[in-house]
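The other protein chains are all here in position, but one chain of the complex has been omitted.
Here the chain labels run A, B and C in written order, and each chain numbers its own residues starting at 1.
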Amino acid sequence: MKKIINEPADVVAEALRGVAAAHPELLRVQTDPAVIVRADAPVTGKVAVVSGGGSGHEPLHGGFVGSGMLAAAVPGAVFTSPTPDAVQAAITATHGGAGALLVVKNYTGDVLNFETAAELAAMEDVDVRSVIVDDDVAVKDSTHTAGRRGVGGTLMVEKIVGAAAERGASLDECEALARKVVSQVRSMGMALTAPTVPHAGQPSFELAPDEMEIGIGIHGEPGRARVPMGTADEIVAQLLDPILEDLPFAEGDDVLLFTNSMGGTPQLELYLAHGVAERLLAERGITVRRRLVGPYVTSLEMQGMSLTLLKLDDELTELWDAPVHTAALHW
Amino acid sequence: MKKIINEPADVVAEALRGVAAAHPELLRVQTDPAVIVRADAPVTGKVAVVSGGGSGHEPLHGGFVGSGMLAAAVPGAVFTSPTPDAVQAAITATHGGAGALLVVKNYTGDVLNFETAAELAAMEDVDVRSVIVDDDVAVKDSTHTAGRRGVGGTLMVEKIVGAAAERGASLDECEALARKVVSQVRSMGMALTAPTVPHAGQPSFELAPDEMEIGIGIHGEPGRARVPMGTADEIVAQLLDPILEDLPFAEGDDVLLFTNSMGGTPQLELYLAHGVAERLLAERGITVRRRLVGPYVTSLEMQGMSLTLLKLDDELTELWDAPVHTAALHW
Amino acid sequence: MGCTAQDIIAALKAGAAVVAEHRDELIQLDREIGDADHGENMDRGFRAVIAKIETSEPETPAAALKLAATVLISTVGGASGPLYGTAFLRAASAVGDEAELDASAVAKALQAGMEGVVARGRAEVGDKTMIDALSPAVDAAKNTAESGADSAKVLAAAAEAAHQGAQATEPLVARKGRASYLGERSAGHIDPGARSTALLLTAFAEAAGARA
Partner (left out) sequence: MGCTAQDIIAALKAGAAVVAEHRDELIQLDREIGDADHGENMDRGFRAVIAKIETSEPETPAAALKLAATVLISTVGGASGPLYGTAFLRAASAVGDEAELDASAVAKALQAGMEGVVARGRAEVGDKTMIDALSPAVDAAKNTAESGADSAKVLAAAAEAAHQGAQATEPLVARKGRASYLGERSAGHIDPGARSTALLLTAFAEAAGARA
């Protein structure tokens, strides 16, 4: 394992020191338990949008803390959802009397830990709601299973609900909006290489030089299928088709297209893939009204990409465009 | 070779299509020769700051095209400096009567091609100046050699001079400012893995699992020395010490600290390294007044990092803080 | 001879030791069908439990179990943190404020623990989770307790059944937890949580046996 780290067990704590040092005007970092909180928290009268999850997906979530997006991010150990006390600490540090909305990616660990935190916060008379994001069409949904994962769509929920909260939307409104975004966003990812978790010390899976994982998640868990390596045109089609079929997206739809790097993919390749996706969408009569291209929802150094499509209407477009002032998104 | 591409020879052209599609409000892309131009170019009465170089270092330079930074970026083939006609086309498309400043990284190819372009532009009565950036302390400087490479400091020059040009500084002022930034900025990089150039099809060098390249450039050229893998604390010290000695930076200095990913390094590790650098600088009595952390001057998928230190004064700080509206830097 | 707070502390220490010893194995199992952290999570949690026990010296079985529960909940994270945490919490509630637990109380504590995991995780037997180890362990514990055996024997029977249950997860297709994302590809691997359950029960049984 080659990494720019000291002790594997200290990676998250030390990285948080770097985050605190890098962005004093945006955020502060609390320790024991570890929480990233926007600099001006608590903002009185506004809903605190709080998210979090295992570390290793940066800039998700800490890079989205700041005005117009998250009130706090709760970083767990690498690929391990944070504990309830940490989530509760984030709620306590940021809620400004208008309640807190937890944006939870749909993994058993995240759901259970955030659920417990919500119970703990309720005991302290904070109105807390949770919204589960499960946008990954690679996973077949079923009431008998853990269901779909939350991946790239999480960023969409955080940005849009964060904008609404910043404008003073109520907890009810924020919750409804979050559910609306979840209902209109779909993602699918693929990988060329595996990430290496520091405490594991070796790549999470092995791929032959002519293979790729399609339908991959963001935790180094193997994907849905291992298939022969394809061209960019083929890869993008393999990601886009299941997304389009799922919602489904249809001719005439307006969308936000989010072309996401899994961390290790060069920007040159990512933009190339984005161009392909734009072309394929245009061919289907789907209009890309907004786009985001970059490494935003990552899996350590994993090479690969995901596509996320959000069906836009005026409300969502306007909230997407609203000012945001965080380390990773800023406009 | 595993890459999200179609034909290796088409990578840059196809990626540029993606860039054009992704950022219509910021820039437009001209083809034959390929040039990325800010959307509102030419801006009358303002100096056009133009840069460029081989592709594969994204977001450098195309990600910095927009108001407050570059008027145009000229992308060559991967790791190959662009040809004079392309640079000339960029000048022609963007100069608004106040001349153009070429920001050139100090590589033989870039210097020669931009030099020729400047001659061609002069023949068309455009006042063109060139500033060579050579901030890489890994390379021993000497009048008998090609001299130091231009690396992370290039971004500093582009941002600061871009801000001045946006405010209406004259070509003389922009040129002098660029030289000032060059004189006050130093960088050093390292790599854990090699990049793979699409047309070469295999990694540019091989590193054993317990080795790293120190003093690496951004073109997959091997570094100055191959040394045993160290901890983050050791790596950061190995980068920082030669930087500090070189200018030299001294106790009491105010600096901008730029912790740069070479492309493939996870943000978690990058922030960890940034935290270490902040600590080491504090120990030396050097005050970090501004910081930038992220993959900005990259070498395809290469894992590794570089540190860039810019000595700040009020003028440079203010220009760094000035608004910038590009794909990769935005405030 | 019943099971005291001290016995539970000894069992937790034995559990911590076995988890530390099998940390890499659990990581490897989780690497195959999950995200390669189960061994790290459990090791971090049980280390914290032991550190806490040293300073707070719980005086009843329930207090010791509750301490383990709260520490696991606040240090493990992931899916296994709340699940194991809930298991210990429910076990603590089930044993009331008795100073010593007899064999049947031990079996009941185990059952309460399992019910807690089901309540939170909603897994059924055959879903390829820790339930596949816990459920046969509970059955074995109840049967053994009913036959009049002591708590060491109850735990030994539970451990044995848990091992078989864990082993039996190998051919299963996961329907819960992270391995479920793999669909059919999850077959052919032992579930890491079932394995850690079996390891913990073995450690508890051995600690009880050593005392017996």
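To be clear about the criterion, contacts are C-beta pairs under 8 Å (C-beta built on N, C-alpha and C of every residue); 3 or more make two chains touch, one makes a residue touch a chain.
Keep in mind that what you see is a predicted model, and the values were worked out from it rather than measured.
Tell me the shown chains the invisible chain touches, ordered by label.
Displayed chains contacted by the hidden chain, ordered by label: B.
Consider the whole complex, including the chain that is not shown, and state which of B:10, B:173, B:221 or B:254 touches that chain.
Of all options in B:10, B:173, B:221 or B:254, contact with the hidden chain holds for B:221.
Which of these, B:51, B:81, B:94 or B:326, touches the one chain of the complex that we don't see?
Missing-chain contact among the listed residues: B:81.
Looking at the whole complex, which of B:146, B:208, B:250 or B:282 touches the chain that is not displayed?
B:146
I need the residue numbers on subunit B that touch the omitted chain, in ascending order.
9, 33, 54, 76-85, 107-109, 112-113, 115-116, 138-140, 144-146, 149, 197, 199-200, 202, 204-205, 217, 219-222, 224-225
Everything below uses one rule, namely that only the chains that are shown with their structure count from here on.
Taking the touch definition from the header, please name the shape of the chain graph: line, ring, star, complete or other.
Chain contacts: open path, no cycle.
Specify the chain most distant from subunit C by Cα centroid.
The most distant chain relative to subunit C turns out to be B.
With chain centres defined as C-alpha means, what is the inter-centre distance between subunit A and subunit B in Å?
A distance of 29 Å separates the two centres.
Between subunit A and subunit C, what is the gap in Å from one C-alpha centre to the other?
The computed centroid separation for subunit A versus subunit C comes out at 32 Å.
Distance from the CA centroid of subunit B to that of subunit C, rounded to the nearest Å?
54
Going through subunit C residue by residue, note those that touch at least 2 other chains and give them in order.
Residue numbers touching two or more other chains: none in subunit C.
Residues touching two or more other chains, restricted to subunit A: which are they?
78
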